[in-house]
Each structure stands twice: as structure tokens, then as C-alpha cells.
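Worksheet: the structure to be examined is printed underneath.
Complex shown without one protein chain; remaining protein chains in place.
As written, the chain order gives the labels A and B, with residue 1 at the start of each chain.
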Amino acid sequence: MEYEKENSIVEMMQMQFPEAAFKVKKERRIEVRLPSARLYDFAVRMQKKWNFLHLSAISCVDWIDDGEFELVYHFWNYDEKVLVMAKIRIPREEEGDSHFETISNLWQPAKFFERDIHEMFGVYFDGSEDMERFILTDWNGPPPMRKDFITREFALNFYHYRDYEPQWLKDMMAAGEGNE
Amino acid sequence: MDEKMTQRSVWEKIAAKLSKRSLWMLHYCTGCGAIELPPTMTARFDMERFGINPMVTPRQADILLITGYLSVKTLKRVVLTYEQMQAPKYVVGFGSCTINGGMYWNSYATMKSLDRYIPVETYIAGCMPRPEAIIYSFNELIAKIDRGEANSWKDYYNNYDFYRENQEHTFEGPIETYNDIKADAALFRI
Partner (left out) sequence: MSKIDEVRDYELFIGPNHPGISGNFSFKMKLQGDKILSAKTDAGYLHRGFEKLMEERLFIQNIAIVCRICVPDPDPNENNYARAIEEIAGIEVPERAKWIRTLVLELSRLASYLFGIGGHVATTGLYAFSNWTIADRDRIMELFEELTGGRVYHIYQLPGGVRRDFPDGFERRVLEVMDYIESRLGDYDDLAINNALFIKRATGIGVITKEQAIKWGVTGPNLRACGVAADVRKDDPYEVYDKVDFEIPTRTEGDAYARTIVRRKEIEQSISIVRQIIDKIPAGPVWNKIPNPLKWKVPAGDAYVRTESSKGEYAYYMVSDGGRNPYRVHVRGASTTHGVHVLENLLAGSRIEDASQIMFSLDACPPEVDR
């Protein structure tokens, strides 16, 4: 049978979390959608009972049309060799930070990813020891990875570019070709 | 002003001939171009035969090599480093990111045109330049020093307000080495 190992893992997890939606995407990849209140229990069980000891990354996706942030947690199991992507959605605030709970007391690598998501997207992880700015220490603008921040406009307005007007470019633009 | 620049005394010409063969480069890898510096400095494309050695402190270095892009955070430290170097000093812009932003032209975090913040002597084109291109441009710099034309460091004292205004527009924070600038300018009577 195809994907035997992945399907047996899904069955084991579905018994504990009946409200979650599981899907086997391809070999060694399982995707699960959870309600955001159940993530902490899921993470505890992953680490303590099901032996998924490696947190590979935490990613954040800004779905501006839905008004939500999606947080994706990637867990890897060294013995079974399977990756589980746990996806949750939290509401997106226009001004100020959205809030969610931290898992950095379970996994130390989560501290870096949560700090990164905080300064890039504006999601505050409650209970974390350290939410200081890390990479953008002199930045005064909005969180730059949000979809309403257009980096091209910002760069064109804020920085000085060198003037470069050679004759061939002037001829081209007079003929109506080229852009910018 | 032009006459003063072209007429050099005998002592200045001898000093140029001796100093052009012992330029020390600051060992500061500011951007991605720095990966081509170890091949240039070591045995294959040996740079030491021209007298150029890496040096770790800015107080004893002559050349500041800006290898590639500068994020705003690094730009603040580079300006501080530049002001700590003793005149005469030469800045070489390495790669196309110093010329007009290069690959990261629409990024919110990198500076676009280096000579608005510090005066630049020569540029090396490429992304990234080969070690042979680096050595070629160092030879051009040595020839320029010999002819007495490598004077862009004086521009920093003459146009200090212009540079300072651009620096403050891009990053905040006090830049403290103002005394070094005044002392250097008085020493060279600018």
C-alpha cells in the first residue's frame, strides 16, 4: 500500500486530535490543520510521546485578503523520518501586534524563529523570555514583511540613487520604450 | 586651488613613490564580495607582492575596501571606521552594489550609492569581481597615488556638511569622532 508509514502515523495522531484535518502530501510529508487553541497540546505530545524531537522551522504567511496570519510549524522525527507541518491561523491586527503563545520553553530553536517573526510581521509571542529586536535594530517603519509594505516604493523614496542619463537611454525614453 | 593640487614639492613626490608600495588594507568583510578576498590575499593571486597587507585596526590602515552592499546597520559602523583612519586614506568601492544598489536595488535595508556617505577613490565593476580585477584596480590606485591625483580624502573635510546630512538622513545615532576630523583637517591645512 502506498504511504503505509505515513498513514499509520496519521491514524495514531487523529485518535488524540479528532478535530484536526490530516493529509499525506507525498512520502515523508504530512500536513495538519489545527485550531489555534490546540497547538500547544499538539506540540507537547509531539515532543514527549511521538518522538518528533527536531523543530526545523516556524514560518509565518500573511494572508491579507483573509485578514489572518498563518503560522506553520515544521517538526521532524529522526527515527521514523517523517516531517509534519502543523498549520494554524491567528487574526491579523492592522495596527499593533497580534498575540500568540510561545513554545520556546519546549524547544530552544523556537526562540530565534519567534523573535524573527515578531520583528518582521508584528506577532508577539506571550510568555517568551526575550522578544527584543534582533535583526532590524535601527528600523522605525512598519513590520517589513507584511503585504501592505511595498519595498520598491520605500527604497525609491528613501534612498538616493546615482543620476545616470546617457544619451542612448534618453533616446529610448523619448521614443516611448523602456520603463523607469 | 588647481595650481596647488598640480604643483607638488619634491618631498611630496618622494613620499608618494614610497607610500604607494606599502598600502595596508583594513581587514573588514562588509558584504558578500568578501569571499573573493582570501584567494586574492593567499598564495594563488598573491596580493602581498604589491605591498598590500591586511591590517586589523583602522588606525593603522590606508585602504578601506567596501566589499559589496552595505546594510544600514553596517553603514553606521563603516562611517565610524572611516573617520578613525588617518589621512591620507583611500576607499575602494567593490562590486556593483556600491555604484547604484546592484542586485538589491529595491531593498529597504541596503544603501544605494556609496559616495553620498564617504568619498570614494575608485570602483571595481562586477558581481563579483575576479581576483585579477581586484589586483588590476589596486595597480590603478597605485598609479593614481604616484601621479598625485588620489585626493578624494580631502573632499570629506571640504564638503563635510553634505556627507553629514546624508548620513543623518539614513541612520540615527550620534557619530562621535568629530575631533578626529578637525585635527586631521588642521594638520593638512584644509
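Following the convention adopted for this analysis, a contact is a pair of C-beta atoms (placed from the backbone, for glycine too) under 8 Å apart; a residue touches a chain by one contact, two chains touch by 3 or more.
For clarity, every value in this text was computed on a predicted model and none was experimentally measured.
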Determine which of the presented chains are touched by the chain that is not presented, and list them. A, B
Given A:K5, A:K81, A:H99 or A:R162, the correct residue touching the omitted chain is A:K81
Options A:I9, A:V32 or A:L55, residue touching the unrepresented chain: A:L55
Had the left-out chain been drawn, it would touch chain B at residues 26-32, 34-36, 38-39, 42-44, 54, 56, 58, 69, 71, 73-74, 77, 81, 103-104, 106-110, 127-128, 130
List the residues of chain A that touch the chain left out of this view. 26, 28-29, 53-57, 59-62, 72, 74, 78, 81, 83, 85, 107-109, 111-113, 120, 134-137, 144-145, 149-152
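Rule of thumb we're sticking to: only the chains that are shown with their structure count from here on.
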Note which residues of chain B are touching chain A in the complex, please. 72-73, 76, 99-101, 105-109, 111-113, 116, 166, 170-173
Contacting residues of chain A [partner chain B, same complex]: 136-138, 141, 144, 149, 151-152, 154-156, 158-162, 164
